[in-house]
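Only a single protein chain was left out; the remaining protein chains are all shown in position.
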């Protein structure tokens, strides 16, 4: 479904990502792990075309998407979340989601001319959003500003928001960071349920327990290079992965 | 021929004026509008030393540059550092507010009179029987070139310089990979403000010293920074030379008051044709 070929990126003197290859098949949950600064988020940014790659390309559903705009990629069904789930802090939870679908009200003239059909649209949109919020237990917070939510709620909101755009694959950037164990179980439940419904995931996280729980396969990055890949079991026993995680400090100061 | 010499001199001063601005833009990620007023501070310090305290010009120049560097760092620490977390928009408007404050203070002290450093008109250098360049102009060109070379050396050869380049590209990553961004940003502010002070003095040397110097220059400096490719230092130098030359050569055909407009026309052309600026980007 998603194929990354020999992708590279450097900033100034630092090689952030170097010749990375990876593949995600339909219905899979694939993990991407590695110490801070390993280039995981840079890789995400390149896949979702927020950052142009210095070298290499990305294929999605058999098409080369390297030359598309980020918006077009979303239309095709590739959605990503962000490491810091800021979203729209000064919009309410409802607004955060209601802003997603394309609609008639989003024009200057239509704001003043097509009042009736806008209200109709808003109503349909509203019910859809409420149903989604209900599923994720955020319904009671619908009129709170997003900036007043807890970190875990923000992560859920982020997930909901991207779901509103009808994705086929979702790239999750650290969905578990800052989430307490109880909420983490919920998060796992949600992700697994979505997978049952046919969703595909590529997940970055530092919480290895979480990654091992949900992922079918895992890739490990360190200093921009892919150093290992395999099932959770293989990765958890891989010596290089262990050394990277234990010897973080030595690697970083180099 | 005269116009080309003038243009090169203008370009050299612009290089010094814009490099600091670009460095701050690269590392702090905001447009420091108050950079223009730092030119003004430097120029008036030199005036204070030379004309009021009667210190020789060379010494006045050096001490004003050093003083401006520290004033710049101090202002940054008082006004910018505390609001860094509030985002670049707040920083930007703080810098506009700071410009007003500096402008207001200097205006209250010195008043609206136009001043000069009272330097003797320097002799012309003759080549093949033609007067081509004055010692003063030559001094400015050599001084700027040595500044550029020194900066190039710092950026490519020293640890801090390399750190600056990494930080400019990706601050978070640089920090994670062990670069002390706090100390580095202090250096950036020092260098940037010092260069601004120097540019102010040189400008006042070639022309006159008046209150509007800061506001006039900041627009040209911003144009240079854009044309040079968004804080890319070598691009900025090239852009400064090109814009300086074209501003002065253009006065042959259009009225002098359109000089500034010429710089903006470059900006618009660059935005239309090569949004990434003159240089390719990549390295700082």
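Letters A and B mark the chains in the order given here, with residues in each chain numbered from 1 onward.
Here is the rule we go by: contacts are C-beta pairs under 8 Å (C-beta built on N, C-alpha and C of every residue); 3 or more make two chains touch, one makes a residue touch a chain.
The definition used in the following text is that contacts and distances are computed from a predicted model.
Not every chain of the complex appears here, and the one that does not is recorded in UniProt as "Branched-chain amino acid ABC transporter permease", selected from "tRNA 2-thiouridine synthesizing protein B", "YdbS-like PH domain-containing protein", "NADH-quinone oxidoreductase" or "Branched-chain amino acid ABC transporter permease". Set against the missing chain, the residues B:181, B:206 or B:260 yield one that touches it, B:260.
Touch with the chain omitted from the figure is made, among B:3, B:57 or B:79, by B:79.
Per the touch definition above, the residue from A:15, A:36 or A:103 contacting the chain not shown is A:103. Listed for subunit B, the residues touching the missing chain in the whole complex are 25, 31, 79, 82-83, 86, 89-90, 92-94, 96-109, 111-112, 215, 219, 222-223, 226, 230, 255, 257-258, 260-261, 263-264, 267-268, 271-272, 275. The chain not displayed touches subunit A at residues 48, 50, 70-71, 74-75, 79-82, 86-92, 94-95, 98-100, 102-103, 105-108, 110-112, 118-119, 121-123, 126-127, 130-131, 134, 139-143, 145, 161-162, 164-165.
Heads up, the rule we're going with is that only the chains that are shown with their structure count from here on.
Computed from the mean C-alpha positions, the centre of subunit A lies at a distance of 42 Å from the centre of subunit B.
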